[in-house]
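Some chains omitted; the rest stay in position.
Residue numbering begins at 1 within each chain, and the chains themselves are lettered A, B and C in the order written.
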Amino acid sequence: MYVYSFLNDYSEGAHPDLLKILATTNEQQEMGYGEDTLCQKARELILAETGNPAAEVHFVSGGTQANLIVLASMLKPYESVIAADSGHINVHETGAIESTGHKVHGVPALEGKIRVESIRAVVEEHGDEHMVHPAAVYISDSTELGTVYTLDELEEIAAVCRELGLYLHLDGARLGCALTSTHSDVTMADIARLTDVLYIGGTKNGALLGEAIVISNRELQSHFRYHIKQRGGMLAKGRVLGSQFAGLFTDGLFYRLAEHANTMAARMARGIEDLGFSFATPPQTNQVFPVFPNELIRQLNTKYAFHTWEKAGPDQAVVRLVTSWATPEKAVDGFVEDLGKMG
Amino acid sequence: MYVYSFLNDYSEGAHPDLLKILATTNEQQEMGYGEDTLCQKARELILAETGNPAAEVHFVSGGTQANLIVLASMLKPYESVIAADSGHINVHETGAIESTGHKVHGVPALEGKIRVESIRAVVEEHGDEHMVHPAAVYISDSTELGTVYTLDELEEIAAVCRELGLYLHLDGARLGCALTSTHSDVTMADIARLTDVLYIGGTKNGALLGEAIVISNRELQSHFRYHIKQRGGMLAKGRVLGSQFAGLFTDGLFYRLAEHANTMAARMARGIEDLGFSFATPPQTNQVFPVFPNELIRQLNTKYAFHTWEKAGPDQAVVRLVTSWATPEKAVDGFVEDLGKMG
Amino acid sequence: MYVYSFLNDYSEGAHPDLLKILATTNEQQEMGYGEDTLCQKARELILAETGNPAAEVHFVSGGTQANLIVLASMLKPYESVIAADSGHINVHETGAIESTGHKVHGVPALEGKIRVESIRAVVEEHGDEHMVHPAAVYISDSTELGTVYTLDELEEIAAVCRELGLYLHLDGARLGCALTSTHSDVTMADIARLTDVLYIGGTKNGALLGEAIVISNRELQSHFRYHIKQRGGMLAKGRVLGSQFAGLFTDGLFYRLAEHANTMAARMARGIEDLGFSFATPPQTNQVFPVFPNELIRQLNTKYAFHTWEKAGPDQAVVRLVTSWATPEKAVDGFVEDLGKMG
């Protein structure tokens, strides 16, 4: 067995506070399908956070589900969405977006971040009815490569989207780690203000499950519950999702958990760097991507679980190490120590 | 506020034993996406129950999701599914099946149960490429009207499906209550043997969430995880679903919870009958459908929550009363007592 | 070989005038994809006919294609369409509408005609996000059973659609025969005024191929060419379609051809009635549905091709006899004569 798994940020269950809410509210009778008091409370807490009382908040159980429901509700049949080629919807959702009928334009990205030039280029190349009509931009923050957007970058993307008539959808599966990154100058209210729709990830930040969809653009709010239901995303016991977000947004738990994950990752990155290794992308959140020799990877794998991301030449590879709200300091320190010994 | 809600069987959280498993396993690191030890244990327990070690078991979070994934994986683009006109996929899933491209034939049913004559008729009417090709039959057990299929009825439907080249998919959102009904002579192994795919409902039988899909037909097992992922049904923390089913199928909890719900419903039905009221469909499981005068319904509604199902003439209506694993005897008795006073 | 086929109204090629236009314009270079001068001319002629210069006209090659493009462009993912249970989209398009993601509500109809009570009933039964949202009504004129709507009936349906927020789409595969029926008091301008979208059938009224889609509702006009292209309906040589409609709407050819088909059918119906046979639906256009003994059908089939529509008891059946712009009087008279001898 592994000493510790750095495979992902959903290896453990839920933060104890969130389990506790489930237990303490377990016997009260609630309405079904997200119309319960726990969802209601979570909605109010999230709206306060976003600073936009006119936004709408919905809860679904997973990230692919959130993305496909949002984009299918947003796009007309002939419309498409622009994403980084490393974007989750482009690579890791088994064609979920195409399955709802829409093309995803995967464009080259810099360290996982889409650039406005790429957005402009796609729009300029698509000018008539023989081609799809790009109508939305999808970004992830933090990105699939662990990097974060700065406020300037987000403002620029949002401005280009407005100019070109594109909706902006932000996949915040790891939004907590993005917002609490020491490399970020962005707040939840900024994100809510700059996007048409965003989803706030619970699963990867200490919740048992759950993603909160925040629809700031009022025209996109219409009939959204129909979309959720049709795609199989409406839980009968919506209270389960509500409870998680009610807990996460009480006393800043959401941010504290993410900050812990970031802190652990930074500690690990510092240790790795001190040992002389480099990184494929700059370590900014809870996912770090060091480059290790293949033989070292083999040895590390006898004690630690992690993904080998991609080759980096004949003798070495990029690996992905992920920390979470649950990662203990001693697991990080142990890893670095072993790295020093094995390296 | 209501004294008690008989609106549905998902008003409460989870049975305490199931919450407890979540708590005791919370800190252990598990693989994601349903490849954890809890899902593995749940799979083994369910396979033992079905008596078919070659079946495949998958877990998803909701019933509409289960139905749409199963049917979309089963049907070719031009193929359709036959269901009772009162069937959940035909009425209460916001067109989820059509959304995946397939026609649902809603056929007249008797007390929620589809008859083989109706199946034959649809197949006979569809003979060439100008029409869809019926390729599956969908049944619910217990049905949307609270009734159950007998073993003879299921054997007959399965035989007709085999004869006509149709897959048989059973929606067991309330399978626990069906199997433990005093009106049923069917076992889980019978169901697994007679169907190509079935799903066993957790949400409505004491689980926090979760439906277990059992694929007995081996040709339908191929690449099923791709379908789950593509439709947004694969939870990162699949352990949540696994834990519920591991608990439900330990020491017969699944059956005990369902039996309690049935017992409460039978007690309520007896009380209602003793007061001289009749039923729209025979009370057989945890959903009972008495016919009450409109004025009585208004009065009952001041203390109890329940659905008014449909009109039954100018002055009365059918209501739906649902009990669950959590329904206390005193809620049932209180309701009957109030009914006697108000009626 | 058959003496004559009454199977349908597309057994012959095109009216000679329409072939002639193809020949005389064959060498001129034209723009592709419906932007040619022939399509332009046809558009102007049709707009004049409809009396609505703000309408948009598009051409596609077939009826199923027209229906699926129109409805897929009209409906949001969770929306559905109401049709007669005998409606073409409900029965004879291999699930084309469901294939684009939408439920078709097949409701009981009287002689192929939908009634406003049925429309109201569907809307009333669908009130929340657990069910599809009915958003359009589909009617055929003439209907699949050869009957026609009166102006009063169309006004009533259109009024109910406006009241309930439903689009009205009219499938005019046989609109020529409907408008020229002696049982009709409706004009093309009436139809265009009362519907949101209508399609005018060319294929079944003397054209080589082609259906003209007329979009009166301006909000439905947006980006319609994208929908046509995406569904494979945009012909490179759109001139072929334009030429047919330019010809049909010159000097009233469209109406003359339809009138001929109706006259032939009426002559045939009179002959059949005089011989003492009855009809399943009143003969009003170019499709007549007499009831014949099975043995007579067998004998007729040695000389004439036609569809046996459905059983009408143990010893007889309804057959469908279709006349067209090309049916010669002598084929009709020959059939009636043979019927008299064999009957």
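A few notes on this one:
The rule we apply is simple: a residue touches a chain if its C-beta (ideal position, glycine included) is under 8 Å from a C-beta of that chain, and two chains touch if they have at least 3 such contacts.
Small disclaimer: the values here were computed from a predicted structure and weren't measured.
Here 3 copies of the chain are placed, and the complete complex recorded in this file has 4 of them.
Criterion: only the chains that are shown with their structure count from here on.
Ranked by C-beta contact pairs, the top pair of chains is A-B. Geometrically, the chain at the heart of the complex, using CA-atom means, is B. Distance between chain centres (mean CA atoms), chain A to chain B: 33 Å. Put simply, the C-alpha centre of chain B and that of chain C have 42 angstrom between them. With each centre defined as the average position of its C-alpha atoms, the distance from chain A to chain C rounds to 51 Å.
Contact with two or more other chains is made by residues 226, 229-230, 234 of chain A.
Note for the complex: chain A touches chain C at residues 33, 72-73, 76-78, 100-101, 129-130, 133, 223, 225-230, 234. Put simply, chain B touches chain C in their complex at residues 77-78, 80, 91-95, 98-104, 129-132. Against chain A, the residues of chain B that register as touching in their complex are 2, 4-5, 7-8, 10-14, 16, 19, 22-23, 25-32, 60-69, 93-96, 99, 203-204, 208-209, 226, 229-237, 239-240, 326.
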